[in-house]
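The complex appears here without one of its protein chains, the remainder shown in place.
This part shows chain A:
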Amino acid sequence: MYEKDGERYFVVDGHVHFWDASPENQANEFGAGFINCFYDYHRNLSPPEEVWSLERFQRYSEQDLMHDLFEVGYVDVAIFLPTYLTDFYRRGFNTTEQNAAVADRHPGRFIVDGSWDPRDGDAGLAALEELAERFQLRGVKLYTAEWRGDSRGWRLDTPEAARYLAKSQELGIRNIHVHKGPTIWPLDRDAFDVSDVDHVATDFPDLNFIVEHVGLPRLEDFCWIATQEPNVYGGLAVAMPFIHTRPRYFAQVLGELLYWIGEDRILFASDYAIWRPQWLVERFVDFEIPADMTEYPELTTTVKRKILGLNAAGLYDIDVPHDLRVGLAPEETTAIGSEPARPA
């Protein structure tokens, strides 16, 4: 919970990691390249005092995680999004099991999401059943650019992926986090294209599709599909730190999101440990759309409350203390897109 100027904000961090990218866990040069790429994002978009050493960034402690999220980061509940990357890291980058082990030691703090990969076929469907039962999954994180043997990616709009989406729904998994990366099959297409999310959002209206990084670097494609599909949401991981380096760009991204999809379908996220929620939350609450950007709606306290936690709380049925619930009901919005479809 964050409090400023007499206003209180319930905070759900919609995208956190507890990864192991230590050299000992790196399986090859791709594992090194992956964490170095993350580290460049971290160094490039963080205030100088927030920059960690590469060694710490590769492998931080559970104590760091708890401190940064809950002791000083104002986070009430954090959502673990696993990223397996088993072709890059011997024990995986961060798996559902590893995340769940941490979550078990800190009851009430984390939501543990699972993952699946349609390339795993029938065996993967059976494994998903087990995973869902064991961890009571309500969400999964999908990474369409994951390398698997000779394959460097997959698409959501295939019969194979449809089987997994149907199975997810059957198992009570409601929230499908989609993260696009730099590779896909086939490689000559735009790997970041989110049009496959458009297809499955139409075919599975009872599932929520949370497009991570609000589709960046394809913000325009994301807004376009989210405007048309009421069950598509946007996670702000990676967009958030622009509040420091490029505040006017951040205002434009947020302004476009508010204009196109509205305040009820945008979710705060730090992408910890790439960025720490503490400074992101503080600056977001202080943030205003610059006065000269008259084309964008005002960033009210109610809008900030929804983005910082209430929207994600709705998706995951997180119990929000009564006095922090202001603005929980979707309000009339002037956004182009329709109201969110919030399954009961």
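What to note about this one:
The working rule: a contact is a pair of C-beta atoms (placed from the backbone, for glycine too) under 8 Å apart; a residue touches a chain by one contact, two chains touch by 3 or more; residues count from 1.
Just so we're on the same page, contacts and distances are computed from a predicted model.
One subunit of the complex is not drawn; among "ABC transporter permease", "Metal-sulfur cluster biosynthetic enzyme", "Cobalt transport protein CbiN" or "Spermidine/putrescine import ATP-binding protein PotA", its UniProt record names it "Metal-sulfur cluster biosynthetic enzyme". Only one of A:A103, A:A191, A:M240 or A:I289 touches the absent chain when the whole complex is considered: A:A191. Check A:P23, A:P47, A:P217 or A:P290 against the missing chain and you find that the one touching it is A:P217. Note that of A:T183, A:T202 or A:T301, the residue touching the chain absent from this view is A:T183.
Although one chain is not displayed, its contacts with chain A can still be listed: residues 29-30, 33-34, 36-37, 40-41, 43-45, 150, 152, 181-183, 185-192, 216-220, 223-224, 242, 245-246, 249, 252-253, 256, 260, 295.
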